[in-house]
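Below is one structure, written out as structure tokens, with a few remarks after it.
Here the complex is missing a single protein chain, while all its other protein chains stay put.
The letters A and B name the chains in turn, as written, and every chain counts its residues from 1.
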Amino acid sequence: MSVIGSRLLRKEDPKLLTGEGKYIDDIQVAGQLWMGMVRSTQAHAAIASVDLSAALEQPGVVAAYSGKDLTEGYWIAPLPCAWPVTPDMLNPPHYPVAVDEARYVGDIVAVVLAESRYEAADAVEHVVVEYEPLPVVASLTDAVADEKLAHPELGTNKAYTWAIDENPDGVQAALDGSAHKVEATYIQQRLIPSAMEPRGVLAVPSPHGGDITLYSATQVPHILRVMVAATTGIPEQMIRVIAPAVGGGFGAKLNINADEILAVALAQKLGKPVRWTETRTEAAGSTTHGRGQEQHVEIGSDADGKITAIRVKIDADMGAYMQLITPGTPLLGSFLYHGVYEAPAFSFTCEGFFTNKTPTDAYRGAGRPEASYAIERAMDMLAAEVGIDPAEIRRRNYINGGEKFENWDNPAGLTFDSGHYTPNLDLALDLAKYDELRAEQARRREAGESKQLGIGLCTYVEICGLAPSRALGDLGYGAGGWEHATVRMLPTGKVEVVSGSTPHGQGHETSWSMIVADKMGIDPADVTVLHSDTALSPLGLDTYGSRSLAVGGVAIAMAVDKLIDKCKALAAHQLEASVDDIVLEDGNLQVAGSPDTATPIQTMGFAAFTAHDLPEGMEPNLNEAVTYDPPNFAFPFGTHVCVVEVDEDTGEVEMIDYVAVDDCGQQINPLIVEGQVHGGVVQGVAQALWEDAVYDADGNPLNPSFMDYLVPSAAEVPNIRTDSTTTTSTSNPLGVKGVGEAGTIGSAAAAVNAVVDALSHHGVRDMAMPATPQRVWRTIDAAKNGGQA
Amino acid sequence: MIPAAFDYQVAESADHAIALLGEHGDESKLLAGGHSLVPMMKFRLATPTMVIDVGRLDDLRYIRAENGHVAIGALTRHHELENSDVLADACPMLKHVASLVGDPSVRHRGTLGGTLAHSDPASDLPAAVLALGGTLVAQGPSGTREIAANEFFTGYFESVLAPDEMLTEIRVPSGTGGWNYQKFNRRAQDWAIVGVGVADGGKGVSLVNMGSVPLRATAVEEALAGGASAADAAALAAEGTEPPTDLNADADYRGHLARTLVLRALTEAGVS
Partner (left out) sequence: MEVQITINGTTHTSEVEPRTLLVHHIRDDLGLTGTNVGCDTSSCGACTIHIDGQSAKSCTLLAVQANGADLTTIEGMASGDGLHPMQQAFMENHGLQCGYCTPGMVMAATSFLNENADPSEAEVREGLEGNLCRCTGYHNIVKSVLDCASKGA
């Protein structure tokens, strides 16, 4: 039986279910000092003075530093931005502790070190900072106006302009010549990523040896190691980074954070372990946010609704500083603003702006949910304009007429590996009972019921498998996109996999074991996966952008192939046969057609270990490594159908059904695939209905807690009904695409389309996110009674 | 998030708690279930120097049907209210409203007396007791006094309780006459954006989160008493209120919700 494609239960679970799993805050070392961060209460202010004297007198306090105290001897470079998207992008230096100016509420202005968690918290309260307020850029509107400046020394808030705009006149002409045209502005509100585990860090130095071990709740231990070296000047080979069990990331643990560099620098300086765990309030206000864009979308079509042109202009909120991939995040969607549709004329421009708010960066989907939202909202508006059903307008515009295609060149310069959209749509509509829903909707409208039904569609495409290194180089990204894997057979025949991609909930240990077991014909229980420690796994580029399987998983498959080839050579030597005659069947190596020669592949481990009788020139041991650089991205797609009830009396929206039919190519473990979809869907719907990181006009975050920032619970969402189609990728030998972000990419648009659809008979055409009861009720009131929306 | 340091003493009895309050004055706080106080202390929005733990006064945990009313010890937990057979018979509204507070873990710890003394205008149980026309029994150094629920709440998180008084008992009239409670929120675990309690066939109508204190919807009650229809009475739900504006709702929308939910509650309570 094939292991790949089976619903194998996860290896990770017993530890995590029993409390054996060790997250960052669970790891305690003797003599550790706790950092406490003093954070700016001002969105933009000159730091007139920092008085640490009272804090230093508090019990247990060992040291305290202002930004000025740390300007020399602690680091050699500011915190890194790895993605200068244009050569002239503005990127003001961002040091772990602000020196002269605080630029957002939450910016670190001083740090205290104390012997306990409690003493550090107390000491923070005793640091006195004097601020001289400066004008605050509290919104994108403020930023674009460019009157108040987030970084006065730059003279402007605009950090960069980036475009795919080869034929602007052609796009204009196509729009001008369109029979139908939709123009809309969509707001991608700021979101707080909200992994359940807050971030944390523990730096353990060796005062005599000089090396240092950094534990961090990070998605990117390998990148962190490089960047710690580049930032602190500690030789890279002296740095070991360990990501212990990591409690979710969603992009917010894909960064190089001030606290990480501070912990290393202070641990090195003091010769003592230094640690910190963020509070939820810090996580919400100071760790990166997601989204934060205004999207101006124009879409034209002919009389039948066939798209003639798409033009998109985005204003993107960088926040106060460029974090690791802040500037590039909106551009990850740039290639997808035509969605799953053929667009003869296409233009995309993005301008990035600084504001005095928490820096933005990757958040599940990073750029692609925004793109998917814009095109899928616009398609619904176009359908209304043309006067056809939302499903129909999609059918009419699918790439290759909805028929299967391979290697299709999109208007933004990428090549879609494969796609087959119509059957995927049909399956979703069928599962949702689309026609029945439409009939019920008509009935309720006719009856004038207070609870109206809305059906929202989204057919998305996304980019997985980040990424071909050459493509990243063309985009100005400061690293490659390969992944590394080592597979070794131990003397006892058990197999150890070393993964360069690092899990934080995705089930890598299970999936990687399945790939190995499937190829070798052995029990997945005989495979162990090592990861997330740069000493065990020195080469890797970590986990983000739905890249683990499509890059890392492929690397593992290729390394297993190499290992099997070596086993075959060894077996051929033992059996005195030609290697070309050796086959691997059900875990046994044998001469083809001679079952009596069958030798368990797992016995090769001991033979290679003893090395008593190896073929001429063969090295002892079975240890094969591959670094795989994918030739192309992978482009999963899918159709989501969201069904909502809107209470017209209160504006309350209730999601009553959700169907997700995703196509992520070959699936390794459908159990895990479905789990990824469930979680992604709820995260995307959360943007549509609940979540919004709100600031006031002075740049104060108004809801940095789970009490006010509404991460939904089980009580707010229904079951998610899933199914799939399978269109294998041409980008890699496993035919896999990726699914980590798909749910999020399809769901926000589906949910808002459903809310708008419920109210379309009142003439409602759009609804800002999140569709709060107040906003929905106001919109209804405006449509019915001419009130203010 | 860690509370500032404080001294702590377990009260052995209500008398002991009151003596301790007298001794430590304004800087002391009573701790019952702690589910309002401890979060405020973690944010250092409350920094008492003396915390007096009344959570072990088990003699104040009871639900008893008495002459025409149900007497509930102040330390009775929400979970006990929502599972009470006595309330099921004598005051089903209070039982139901208790089941809507926070989440199950919160209800296992939170107490009726604690939530009333906290006087949060967004809390469910104060509004329920208000609609029911309940009576609160407070004990102080000079004995006990009875306070009508509609005289208890004086301002945002403020009540008529003196610094050296504690609630010991809550009494709600027995009765199963038409009642309903509407809680409108965006997540099940959250406080009500607006809530409405209707008790005794519309004789008591209360509003949650429509001002700085839990409110009686007096305009609605009076209209109903004067023979108005539920719809006409409900239209008056926001009369005389000054609802807050926050991230979930502005004052105007809260007014709309109050009118809508009062009508729903009255209808569900059988008031036409």
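Couple of notes before you dig in:
Just so it is clear, a contact is a pair of C-beta atoms (placed from the backbone, for glycine too) under 8 Å apart; a residue touches a chain by one contact, two chains touch by 3 or more.
Computed from a prediction, not measured in an experiment: that's the story for all the values here.
The chain we do not see here touches A, B in the full complex. One of A:331, A:626 or A:672 touches the chain omitted from the figure, and that residue is A:672. Among A:711, A:768 or A:782, the one in contact with the hidden chain is A:711. For the chain missing from the display, the contacting residue among A:14, A:155, A:491 or A:733 is A:14, taking the whole complex into account. Take chain B: the residues that touch the chain left off the picture are 1-8, 10, 31, 34-35, 38-39, 41-43, 51, 53, 55, 79, 83, 102-106, 108-109, 187-189.
Counting over the whole complex, chain A has residues 9-10, 12-23, 25-26, 28, 117-118, 194-198, 245-248, 250, 279-281, 504-507, 671-672, 674-675, 677-683, 705-707, 711, 713-715, 717, 719-720, 743 touching the chain that is not drawn.
The working rule: only the chains that are shown with their structure count from here on.
A separation of 43 Å divides the Cα centre of chain A from that of chain B. Residues 117-118, 121-122, 125, 279-281, 649-650, 652, 690, 692, 694, 702-703, 707-708, 710, 712-713, 715-716, 772-774, 777-778 of chain A are the ones that touch chain B when the two sit in their complex. Against chain A, in their complex, chain B makes its touches with residues 1-2, 4-5, 44, 184, 186-190, 193, 247-250, 253, 256-257, 260-261.
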